[in-house]
Every structure is written in structure tokens, then in C-alpha cells.
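Supplied in C-alpha cells, the structure appears directly below.
Not every chain is included here, but those present sit where they belong.
Letters are used for the chains, namely A and B, taken in the order the chains are written, and counting of residues starts over at 1 for each.
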Amino acid sequence: MVRYINIRTGARVELVDITSRVKEVVKDSGIGDGVCYLYVPHTTAGITINEGADPSVKRDIIQTLQRLIPRDAGYAHMEGNADAHVKSSLVGASLQVLVEEGELLLGTWQSIFFCEFDGPRHRRVAVKIMGT
Amino acid sequence: MVRYINIRTGARVELVDITSRVKEVVKDSGIGDGVCYLYVPHTTAGITINEGADPSVKRDIIQTLQRLIPRDAGYAHMEGNADAHVKSSLVGASLQVLVEEGELLLGTWQSIFFCEFDGPRHRRVAVKIMGT
């Protein structure tokens, strides 16, 4: 079964910590050991794992992406969000985290972030847990 | 079972839309609910998901990668394709898409692209579907 996490982003570019909401889906699944798949069905967004404790880490990720892939750089795509599409392909739309004894196997400092590159918008992340 | 999608690329750098061919493999598998794994067994290519409707999006992805990782930049690898290896690691060689009721759970605007970074060549993408 696929479950969706709904997100309302508040800025053009933003990293939203969805760790606790993913943990809820894992818990609700009742699955002990397996794999948790996360998938973003959008072409101007992405998903990543990084440090959640210090909010300056997500700021640095955003700033570096803006510096490397600025909003205006003579793109062919005429909707004003070509940079968001490129960022989406570099960060990626899918990832997986292992599940053991009903818990996500995240490292001590790891949080899961939905990456908004062309907000604010209503977005969603598909979550599926498969047991061994 | 692993199935292969064979691709004949026509340029050094090119994004090839393989969505309909991946959908065929999903259909042939007969699997209702599960996960579709895509894997590129090459070191100068990659796989990504992005907008397929407007071809200028894939052009922008190619141009941005060329700007950030130019063909000549004093690389150590002497085969003239060092840039292609670096692009391969940034875009990635593996991804997964969820499958529900026999259909790939792609977003409205999402297409799956094989990314050629050192063509033209004969390439292939491994596809495996695992059911729940």
C-alpha cells in the first residue's frame, strides 16, 4: 500500500523536515524488518537526507544550489522554473531507508527533507514499506 | 527476473525518454503492487526523472551539467571522458518508482530519462519489479 505525506511549502526554495511523518507511516504499517521507499511525484522538487539538528545545514544546501544553478541563466524552458527542474535531477526524486524492528535505520544526525525548488505549493511524498 | 531495455544513443550527451518502455516491462511482469527498480550498468551514463512534456527541460539539464562539469577541465583520467564519469556520479545510476494496481506511480509531468554522457553508444538499463 502507498501512503502520501501532504506538504504545504511556504517559500520558493525550502527544505521541509518530514522525518517524524515518515516514522508515523512506518509505525502504522506494522512492518518489523524491511525497506521504506520515498518518492516525490513532482519535477521541480526532490528528497534528501542530511543533518536536521542545525538549521544552517539546510540553508547551506539551498545557497550552494542557488549559486551553482541560479534562477536566471539563459535557460531554454520558458516557465521561469528551469533551475528547479535541474535541481530536482541533481538531488533526486527517490530514495530508500532500511527498517529494522519497526524503526527507520537513520543515523544519529540524519533527518529526511522534502526539497521544494519552485514553491510555495501543495506537494506530496509517496511512502511505501515492504517487509522481508 | 531482470529485463533489459536496449538503447542506441545518437549524440555525446543526450537524455532519452524511456518511460513507455519501462511501462511495458511493468505490464509484462503482471505485478500489481510493488516497486520498479531501474539500474544503469555503465560508468559514463545515468538515470533521472524529470519533465517530459517540454523538450527544453532536458536541454537545460544538459547545458547546466556542461557548464558545471565541462569536457576539458584538467582531469586526471586520460580517456577524454572524465566529465562523463563525474556527471554519472552526480545524476546517479539507480532509482526506483512505486507500482500500484499494475501502473508506475509517476507524477503527471514525470518521465524517466536515460542520460548518455559519453555517446553515441549502445547502452542498456536493467529493470526489475518486485511485488509486495
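Quick note on the criterion: contacts are C-beta pairs under 8 Å (C-beta built on N, C-alpha and C of every residue); 3 or more make two chains touch, one makes a residue touch a chain.
These numbers come from a predicted model, not from an experiment.
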item: Homomeric complex, total chain copies (2 given); value: 3
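Quick note on the criterion: only the chains that are shown with their structure count from here on.
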item: Distance between the centres, which are taken as Cα means, of chain B and chain A, whole angstrom; value: 20
item: Residue ranges of chain A in contact with chain B within the complex; value: 1-2, 37, 39-43, 68-69, 73, 75-79, 82, 85-86, 88-90, 92-94, 96, 126, 128, 130
item: Chain B residues touching chain A - in the complex, by the definition given at the top; value: 33-35, 48-51, 54, 56-57, 59-61, 63-64, 67-68, 90-92, 95-98, 100, 105-110, 130, 132
